[in-house]
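Dropping the structure in here first, questions after.
Left out: one protein chain. Kept in place: all the others.
Here is subunit A:
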């Protein structure tokens, strides 16, 4: 009786660990083991198939001597900065406007949120046609009579990355709006009423009270959108396929083509490690501060 009881209590103690173990194992193998393997490959001369001869930092030197990689890194910076700020800004504005007790709010909310339900492949293909000067916006405006109007960014290697931003923002700002709207609904009305009694105007109330109170929502939006920005591989693939030339290459498309199409597995692995280190440079300080706060609290 006693033994059985201690067994069951021991089991109860072990149960969470047993339940978590398989998923932990899967994560360790499929994520961390492969990160480690990629790291190993990046120090080898692997081309068509992996080989294990260590050549030091040769692949990293080669990577940074490749102009396409420089384009890819610059594009990622331009794309994520603009994509994050525009999606957040437009999402917040739409949420505030929708929050004014307007009619048919539910309908409008759905309209703005629907792009999020599309795959990036669909968004990319549709915007490829919309922004093609001979098929889309430019043609329509020209035919309406404004013949000098041009909108040919998608054909211009210097401007093409901004077309990716446009398509990305179109897809994701509705999503940011939905999260902000939920945040706005959570704000206590009495705070706003109190401010109004004090004589504060609406812009001041939003600037000084409501937007600062949306900080948690803001954090979720930024975290989720950065993750979308990093995995925007398929959007680029469908919209411009990395072109014109290699003007809209991103680190992810670079990594894919080096590894699987160009026989440069070592360079591909090196680029993957560079991406990992960039993400780690942002995440590690964040995790560190989070954990320290928890320990102090």
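Convention: a residue touches a chain if its C-beta (ideal position, glycine included) is under 8 Å from a C-beta of that chain, and two chains touch if they have at least 3 such contacts; residues count from 1.
Note that in this section contacts and distances are computed from a predicted model.
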item	value
Undisplayed chain, where the name is taken from the UniProt record, one of "RNA polymerase sigma factor", "NADH-quinone oxidoreductase subunit D", "tRNA-specific 2-thiouridylase MnmA" or "Probable sugar-binding periplasmic protein"	"Probable sugar-binding periplasmic protein"
Residue of A:11, A:74, A:135 or A:291 touching the missing chain in the full complex	A:135
Contacting the left-out chain in the complete assembly, out of A:232, A:246 or A:271	A:246
Missing-chain contacts mapped onto subunit A	47-49, 62, 65-68, 128, 132-135, 152, 154-155, 157, 239-241, 243-247, 257, 260-264
